[in-house]
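And now, chain A:
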Amino acid sequence: MSDIHIDHKVLSDLQEVMEDGYLNLLDTFLDDSKKRLSQLHEAKSAAELGHAVHSFKGSSSNMGAVALAELCRQLEERVKQQPLYGIEDLINQIDCEYKVVRQLYGEERRRVSID
Partner candidate 1 sequence: MAVETVVSQDGKKLTIKVKGRFDFGKHQEFREAYERKASRPDYVVVDLKEATYLDSSALGMLLMLRDHVGGDDSEVRVVNTSSDVRKILAISNFDKLFDIS
Partner candidate 2 sequence: MPESPLTVLIAEDGAADRLLLARIVSRQGHAVLTAENGEQAVALFAERRPHLVLLDALMPVMDGFEAARRIKTLAGEALVPIIFLTSLSEEEALVRCLEAGGDDFLAKPYNAVILAAKIKAMDRLRRLQATVLEQRDQIARHHHHLLNEQRVAKAVFDKVAHAGCLSAANIRYLQSPYALFNGDLLLAAFAPSGDMHVLLGDFTGHGLPAAVGAMPMAEVFYGMTAKGYGLAQILREMNAKLKRILPVDMFCCAVLLSLSFQRQVVEVWNGGMPDGYLLPVEGGEPLALVSRHLPLGVLAPERFDDSTQVLPMALGQRLLLLSDGVVDTSDEHDQLFGVDRLLRVLADNRQPPLLFEEVLGALEAFRGRSRDDVSLLEIRMVDADELTPAPVMYSDSGQCAPPDWSLQFEFRAETLKRFNPLPYLLQLLQEIHGLRGQSGALHSVLNELYSNALEHGVLGLDSGLKQDVQGFAEYYRQRNERLQALSEGYIRIGLKIEPQGSGGRLTIEVQDSGKGFNASKVLARPLAEQGLCGRGLNLIRRLSRHAEWADDGRRACVEFAWQALA
């Protein structure tokens, strides 16, 4: 598992803090993130987009998804400046990164269930 996508130290700290709530946390994050992504795609204004990506940045950083958080940060910066260009590209990158992260969390989920 590559540390570029997920900081495993953060994950193990999370597991320690959440104890038996760890699985629930992972599920909640995945669920929440689906909503965030829809917000990103469906945003009708720069402000809406900015809010959505700001929140996504926050939750991904809490979960240790460092690359994802960084992409969100970049998008957040870009959204502040007019004219808005390169947005689509960044959103696509976020989509891709999230797919990877979702996969990795899935594996993590399975690992924990077995133990």
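As a selection rule, all candidates are chains of the complex that A comes from, given by their letters.
As a working rule, contacts are C-beta pairs under 8 Å (C-beta built on N, C-alpha and C of every residue); 3 or more make two chains touch, one makes a residue touch a chain; residues count from 1.
The model shown is predicted, which means the values in this text are computed figures rather than measured ones.
J.: All of these sit in the same complex as chain A, but only one touches it there. Which of 1 or 2 is it?
T.: Spelled out: of the options 1 or 2, chain A touches 2.
J.: Along chain A, where are the residues that touch candidate 2 in the complex?
T.: It comes out as residues 10, 14, 17-18, 21, 24-25, 28-29, 31-32, 51, 54-55, 57-59, 61-64.
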